[in-house]
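Removed: one protein chain of the complex. Kept in place: all other protein chains.
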Amino acid sequence: MDFDDTPEEAAFRAEARAFLGSHATRKQRSSGALRYGDTDAAEVERAKAWQAKKADAGFAGITWQKAWGGRGGTQMQQIIWNQEEAEYEVPHNVFLIGLGMCIPTMIAYAGAEQLQRYVRPALRGEEIWCQLFSEPAAGSDVAGLRTRAEKRGDEWVINGQKIWTSGAHYSDYGLLLTRSDPGVQKHAGLTAFFIDMRAPGVEVRPIHQMSGASNFNEVFFTDLRVPDSQRLGTPGQGWKVAITTLMNERLAVGEIRRPDLQDLIELARSVELDGRPAIADPSVRGRIADWHAKSQGLTYTRLRILTALSRGTTPGPENSIAKVVNAAKLQDIASFGMDLLGMAGGVMDPELVPMHAMFQDALLSSPSHRIAGGTDEILRNIIAERVLGLPGDVRVDKDVAFNQLPSGSR
Amino acid sequence: MDFDDTPEEAAFRAEARAFLGSHATRKQRSSGALRYGDTDAAEVERAKAWQAKKADAGFAGITWQKAWGGRGGTQMQQIIWNQEEAEYEVPHNVFLIGLGMCIPTMIAYAGAEQLQRYVRPALRGEEIWCQLFSEPAAGSDVAGLRTRAEKRGDEWVINGQKIWTSGAHYSDYGLLLTRSDPGVQKHAGLTAFFIDMRAPGVEVRPIHQMSGASNFNEVFFTDLRVPDSQRLGTPGQGWKVAITTLMNERLAVGEIRRPDLQDLIELARSVELDGRPAIADPSVRGRIADWHAKSQGLTYTRLRILTALSRGTTPGPENSIAKVVNAAKLQDIASFGMDLLGMAGGVMDPELVPMHAMFQDALLSSPSHRIAGGTDEILRNIIAERVLGLPGDVRVDKDVAFNQLPSGSR
Amino acid sequence: MNFDFSDDSKLLREQAQRFLREQCPPKTVRHVLEGHAPYSPDLWRAMAGMGWLGAAVPERYDGAGLGYEALCVLAEELGRVLAPVPFASTVYLAAEAILAAGSEAQKREYLPRIVRGELIATLALAEGAGEPREAGVRARLSDGRVTGSKWPVPDGSIAQLAVVVAQDATGLALALVDLTAPGVIRAVLPMVDPSRDHAKIEFDNAPATPLGAPGQGWETVRRLLDRAAVLTAFEQVGGAGASLEMATAYAKERFAFGRPIGSFQAIKHKLADVYVATELARSNAYYAAWALSADAAELPLAAATARVSATDAFFVAAKENIQVHGGAGFTWDYDCHLFYRRAKLLALSLGSQRYWKDRVVAELETRNAA
Partner (left out) sequence: MNFDFSDDSKLLREQAQRFLREQCPPKTVRHVLEGHAPYSPDLWRAMAGMGWLGAAVPERYDGAGLGYEALCVLAEELGRVLAPVPFASTVYLAAEAILAAGSEAQKREYLPRIVRGELIATLALAEGAGEPREAGVRARLSDGRVTGSKWPVPDGSIAQLAVVVAQDATGLALALVDLTAPGVIRAVLPMVDPSRDHAKIEFDNAPATPLGAPGQGWETVRRLLDRAAVLTAFEQVGGAGASLEMATAYAKERFAFGRPIGSFQAIKHKLADVYVATELARSNAYYAAWALSADAAELPLAAATARVSATDAFFVAAKENIQVHGGAGFTWDYDCHLFYRRAKLLALSLGSQRYWKDRVVAELETRNAA
């Protein structure tokens, strides 16, 4: 066990720091109001520019083969890069889904010519990809989706609706899962495609979230025509393709969630309870210690997983831990921070309330974290079944044709 | 809404107090070491004597018809009696199961002659009844029981094993649920009886619990012969009989669980944290307030239910609330109280440790409360299904003969 | 003994439910939430018409004199529909303060106007971050003028009258301030729940009339908060109940993996826990309602206990209602967030759990010492 860099690692870290130091600005904590806002066109442009710069310097796709424009480096280098980049003000990473999930699926299922065409532009940030799986009636139960794909000659005609698509409005391409045969068992009737998000028949509408942000979209398909050459896998093999995508879900670097422990400590030092700084209060100390233990536990769990990955093991569902813990923790910290303000806790004015009302903002954005990208409940199922090996739940939807399944009124 | 007595209630309360005052000793709190021990023969004798005294004075079976030896009184009188009796040192109530569950089932299913024979002696405490439903492989899933009943002429021959039978060692009679037909669906093959616990072929063995106590027994049946006249309901109707028993599960007055809030407050006043009484510490105050709110909430919930009962509504599963909350609370309070003692918290010497090591004792006895008489998990199912009306879980054991069901290795 | 509401109260509840179903559907709440109005004057007027604003005001001040049990029933129903009206500030706080501390003349001047819905009033206590406590009051009252900064003041931008808590020469004092007079500057505050108006109010030598005798001290404010806590607990219980009903209905109707999501134990047990929390809160609220109605010595403990329970219950119910709704739950268009916002707002409006838990234990200590 060694938490220090090897000489090679130190050299790479120095290289990363040198690049970042001359191309980006170091972060100042709490340097401004923190809003969970939309990613606008200007932000996308900045992200594209930064990705191109990284790619040119060999810091995009660090573990990717050189043939695809990667560095051919190690998992440990990727970890080091992530650690260093997190210290700088860099644009929101709009490429995570494309590079982490869509392109690896393309590599597994698309033809050589297509890969030649799509992989490099994606890595350089010239083209953005999104993932089109979830539907209004198919959230946790993705395989319950209803978007129809019907074969007409050399084309497929797509009709239906997707939902919770991150970045659909600035994406160029999308990975789409459809139902091509509703007359067979639900997992057996799916087919996957990649599609041009600018094609006629694709309409993107932002979803207005309770926090005021619109991080997700609805995507409607009306007689969208997709050439058969954009099919991934055979017809009916869509579920297998989707599994590839979901298994490639990278060890989320994720956005940095605020308020974090340091923010809470800062708040607890600045506000008073009964005339003393809140941080002197044992009940406050107890909560801070609990959350610190959780945060650190996640940090080192992640490093343990990455160490295992760097030795060639395949990623398991262990990462579900981080999501389960972080989502609840964020909501709890937000609520607790507001409580520390007593009667003024409900005020959202960033000029009046400590820490730019970061805690109040997080109260409203955090519920989505317990749901989007896998609900708490689904993640616990995954941990129980795939890590602990507990038996699956009784399935009533396994031996029935999709169009014979009961569906409820919501 | 009125938390004061009506004149009639006040009169009854005065009567109860007069009786208790002249026949029992008022409780002193923390008057001695509190042990979760066995009910020995002497204690049973004391209980019988007390029950007879109560019955003679009209305080046993307050709501029962006079025909059965009851008072023919109101639910509210029962509440008042319970409140008053709780203030006195009276023997452990060994009649709860018999009078609360077994005899009501007898009244529903036994013949007039049998009732003439059994009801009064039970009410006067001359005969004690127990309930024989659970089995090693049929805990939460009572209908999964395997104790066989085979008809031989006018008799039934019983073989098998029951478990978790409270008071089997001092009981005279028992309500027994058996499997009379393993070839039909599990709920359809059951038959109920009442049996003589002293009959040959009945063997009672105490279960040694982790707390050191033996509140429960195993009961083994080897070729026990039961006359068909002791059958309750028709053969195969046993599940319906059992439901009657379980629905009659009374609003548990239950033993008074210690440590309670007052004990915790006493402890928190007597021990110091960093040189100040623990109760001055905000983290301790927060926990005390939480538990106080729960305790009071349960008290008033119970009174609300009793008010409804006294107006003639049938008892619902609302009482599951009390068990779910109390069991976890007892364990949490025990653990928390030990924590207040810091490095000495693990010591169980009642002479050395505050409050006669009551918290340490409760740590060891409390796990059983989350299990016995309905696990936390089953009670939540009950609340969800019977109160909120949520749909039942998928059942794989409904349309299969009992002897075709998978059974696992434990 | 009788641990249930009276038949009169039950009739009132049914009437209130019918009325509010019509007069306060979610779109009424959203109209305020989305900034189109600071409150719903139509609903307010209608409520005044029903006599609700004076439910617990004695008849000699034009109230209905129905007592506090009736007011608790109304509070629960208003909480259930998230009524976007200045009821809590005007009725639980201002009217109660005037009833408790005002002179006969003041009662005759203000209460009838409140009852008729002509006067929105509030209590100006908080001065930024902090729990309710005497040392937290820095506003000064002297020579009939008040100076200081109060925020958040509930319904502060719409109220015409405020009961201001301030320090004067004799200690803590209450004063009535006309908010439309010179020396009062108000700014609307963005809140976690924008369906209820709040403001920051700067008093700069604003004309003030003493309410009650000088030097009444913190005890008057504490008692006022205790009483408001009971009524707010009913609002919270109403909100918790509505959230639970919404979640339960959705869990029955929404299918995944070929079955209603309410058939999965993860959902069932979550909702069972919410039910338990809500019922405990309801029972504690009932007891507090009795203590309030009977002006019993148990009121301070009963109020704090009810408040602690109700705050927990509403927040967990609202939070898990979002979770049960999945993706739909955190959209703007579903109503889940309205309850979540209100739950957190009410959890803080009279001081946080910390304050109320401390009150519970302080009362228990007094009682055990006695």
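Lettered A, B and C in written order, each chain numbered from 1.
Everything below uses one rule, namely that contacts are C-beta pairs under 8 Å (C-beta built on N, C-alpha and C of every residue); 3 or more make two chains touch, one makes a residue touch a chain.
From a predicted model like this one, the values you see are computed outputs, not experimental measurements.
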Of the residues C:100, C:188 or C:266, which one touches the chain left out of the display? C:266
Which one touches the absent chain: B:58, B:72, B:121 or B:367? B:367
What is the set of chain A residues that contact the non-displayed chain in the whole complex? 1-6, 9, 76, 79-80, 261-262, 265-266, 279, 282, 285-286, 288-290, 292-294, 296-301, 303-304, 306-308, 318, 321, 324-325, 377, 379-381, 383-385, 387-394
Residues of chain B (touch criterion as defined above) contacting the omitted chain: 134, 136-137, 139-141, 144, 163-164, 207-212, 271-275, 283, 331, 335, 338-349, 352-354, 360, 363-364, 367-368, 370-372, 375-377, 380, 393, 395-397, 400, 405-410
Suppose we count only contacts with the excluded chain; which residues of chain C make the list? 264-266, 269
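Note that in this section only the chains that are shown with their structure count from here on.
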On a C-alpha centroid basis, what's the spacing between chain A and chain C, in Å? 40
So what's the Cα centroid distance for chain A and chain B, whole Å? 51
So which bits of chain A are touching at least two other chains? 273, 283, 393, 396
Give me the residues of chain C that touch two or more other chains. 259-260, 264, 267, 353-354
